[in-house]
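Written below as structure tokens is the structure these notes are about.
One chain of protein is taken out of this complex; the other chains stay put.
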Amino acid sequence: MSTHTTAPTGGTAAGVPGGIPGGTLGLAGGALLLGVLPFLAGNAYLEHLLVLWMLYALLALSLNIIIGYLGELSFGHAAFVGVGAYTSAILSTQLGLPPLIGLPLAGIVAALFGLVIGYAALRVVGPQFAILTLGFGSILYTVTNHWVDLTRGPMGISNIPPLSLGPITFAEARETYYLVLALVLIVAFLCHALVNSRTGRAFIAVRENAPLAASLGVNVFHTKLLGFVVATAIAGVGGAIYAHYIKVITPDIMGVHNVAALIIVVVVGGRGTIAGPILGALVYIGLLESLRVAGPLRMVVFAALLTGTVVFLPGGLVSLWSRWRGPRHAEGGAK
Amino acid sequence: MLGRRDLIAAAAALALFAPLAGAQAQQPPVRIALIGPMSGTGAFEGQLGLEGAQAAVSILNAKGGVAGRKLELVTYDDKGSPEDGVSAAKRAIEQDNVDFIIGGWFSAVALSMKEVTRDKIITVMTSSQHPKVTEEGHKYLFRLNATSAMMSSFYSKAICNQIKPKSVAFMNVNDDWGRLELENYTKLLGACGIEVKGHEFYNRTDTDFTTALTKLKAMNPDAIYVAAINTSQGATIYRQVRQTGFRGKVIASAGNMNPKLVELSGNSLESVYSASPFVEDNGQPSMKPWLAEYRKSYKNEPSFIAALGAQGVEVIAAGIAGTGGDPRAYDKIAAYLKANEIPTVLGNVRFSDQGQATQPIHLVQVKSKQIVAVRD
Partner (left out) sequence: MDVTVFAQQIANGLVNGMAYVLIATGLTLVFGVLRIVNFAHGEFYMLGAYLTYFAGTLLGLDYITAALLGAVVVAALGVAANKLIFWPLRRDHEFTILLSSLGLALLIANSGELLFGADPKYVESPFADEVLDIGTVTLTQQRVLVFGAAVAVLVAVYLFIRYSRFGKMMRATAQNPDGAALTGINIGLVHSYTFALACGLAALSGALVGPTVMIFPTIGNWAVLKGFIVVIMGGLGSVTGALFAGLLLGVIESLGGGYISLGFMEAIGYAMIIAVLLWRPNGLFSTARGLR
């Protein structure tokens, strides 16, 4: 994908709290706040929304590896979420396997699909890559929709048992929230470590200028494939948790609608950053929920705000932060 | 310096958060959650159901409500998807604290939503036909529409005795309902000597059906049976059946004939049969006022889906009125509904112990673009 234009926030903003001295403190404070949130929520429905927020944050963080770090737009990400969800759901409902074993298996199966599809699709870039992933995603969707013996087709799988770890059952929102929160923090930390590692720098180098990276000895294809497989594995695990939490899945989980939702979360929040996808997920869930008061206008207002945000804040919501500090800190000054 | 773009950006960000301050609701009326597909491909069906329920609520409220309390509908969008159905039901129960739920227009949504409402709140499922909705239901769950089995045992007799095709081919939607229909009718029609020539399944997202219909036409059946729930897909199929040059009989699946479908299908539905619990001249006392109220308030023609919405409201109102007026006395209300015959717009309904309604079903036919009951 050509990068002839300059992205307002590029790789430098990757670890938003990173370089700031008070960053670690802020990070700890943020984690603490996230930890007590369910107690502040006060009712089960708000806790449910918190779970959805964390699930979207997890999935968006995984997609962000592809969009933000590899610089490619994947239209097939929801399919991997679906593969993970179906793997764990089928294992626990049909084979009676404890869901806790299903969870890593969901990640592994999704990663295998990611490996095969990534191996084929990463040979092209830009819009062609987007359409190839869309194509693979649609094929997975179609197969899921028609392999009735395995997936129960369009009716989906219902009565999926909740996850459990020894005496703890993740049946209710609060427990699930902590489980996903833990995963989000782990993935966020891994992304942070990745960006600052040799591999991470290779990712950024590939995104910014693939031919140059190749000339410097980076194996562009392998680097991209690695990122793609990791992203799909996380998506698979996220999908599995979703399935065990909502207790019902249908092929719709792989649909274009979900693909668009995840891309919106990543880009509105701020691609290529860690805080971005998490913030984007909060805004996505919170906005759709609070716009219920708008009645029939709900989706129109949502779309208008989305378009406005993209047009006026191309770097995503996190770029507001750097703009705020911009006049004092940025070397070039504000425009 | 802040540029104009920054200001607009800040304004946009503010606007993103502004609506978070939600609206508070008041408590006095009996609050009924109506959860249905208000957007997406099922949006039209959801709109009809809401209109029907709203008309029934208006009539009841004009008479002073139920046991001295007014009824209030709270609308939720399930987008026709099970996941959104679960979220909507959770919100209705946990956040908005509603007294009753009417929902379950699509089977997949009904099947997942019933787990959220299980033994917690009286839930009236509407148009979904899947047997498991009530077979694996719960103590507060009721379902209005006839199951596929009830519909097909009635309709297959009418097909065998009145429509009498020599052979038939099926054009069914690829979901549980479409597959169940194929299974039921293959067996039932085969039993009365009608040859089944074959079938095609189409997807819920398809927009063009010429490929499938070309295959069916080549089988040269006497009749093509079309199982379509979605109005726009149904209308396209009925038109394209004729456009591919098929001149045999067309049989429309039970429970899915509605005025919009007839309007959209042009002449291609003329003299086509279907089975429906909805006929306007069924002699029920509450039907006439409901039809009048509906026609006064909405531009759509009254339909089966709209009547199901009205029925949901009527059943809940009858339950409250029959048990002394406490909308939260779920055990008493459920027991009352299962023990008594409930008068509704579509006829007197009886609920089984599982909460499954038995409704009168009529054979209907399209004549001069009107859906009329076939009386014999």
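The first chain written gets the first letter, and so on, giving A and B; residue counts start at 1 in each chain.
Note that in this section contacts are C-beta pairs under 8 Å (C-beta built on N, C-alpha and C of every residue); 3 or more make two chains touch, one makes a residue touch a chain.
Source: prediction; values computed, not measured.
Check B:Arg118, B:Lys164, B:Arg242 or B:Arg350 against the missing chain and you find that the one touching it is B:Arg242.
Among A:Phe136, A:Tyr245 or A:Trp321, only A:Phe136 touches the chain that is left out of the view. Checked against the full complex, the one of A:Asn43, A:Gln94 or A:Gln128 touching the unshown chain is A:Gln128.
Among B:Phe201, B:Tyr225 or B:Tyr336, the one in contact with the hidden chain is B:Phe201.
Along chain B, the points of touch with the absent chain fall at residues 38-41, 43-44, 46-47, 174, 200-203, 205, 207-208, 210-212, 214-215, 218, 231-233, 235-236, 239-240, 242-245, 260, 263-264, 266-268, 300.
Although one chain is hidden here, its contacts on chain A can still be listed: residues 1-3, 5-8, 67, 73, 120, 123-124, 126-128, 131-132, 134-136, 138-139, 142-143, 145-146, 256, 260, 263-264, 267, 271, 296-297, 299-300, 302-304, 306-307, 310-311, 314.
Everything below uses one rule, namely that only the chains that are shown with their structure count from here on.
Against chain B, the residues of chain A that register as touching in their complex are 43-46, 48, 52, 145-146, 148, 152-156, 158-159, 246-250, 252-253, 283, 286-287, 290-296, 298-299, 301, 305, 308-309, 312-313, 317, 320, 323, 327, 334-335.
For chain B in complex with chain A, the touching residues are 1-3, 5-6, 8-10, 12-13, 15-17, 19-23, 38-39, 75, 77, 81-83, 86-87, 90-91, 93-95, 107-108, 111-112, 115, 130, 174-176, 179, 203-204.
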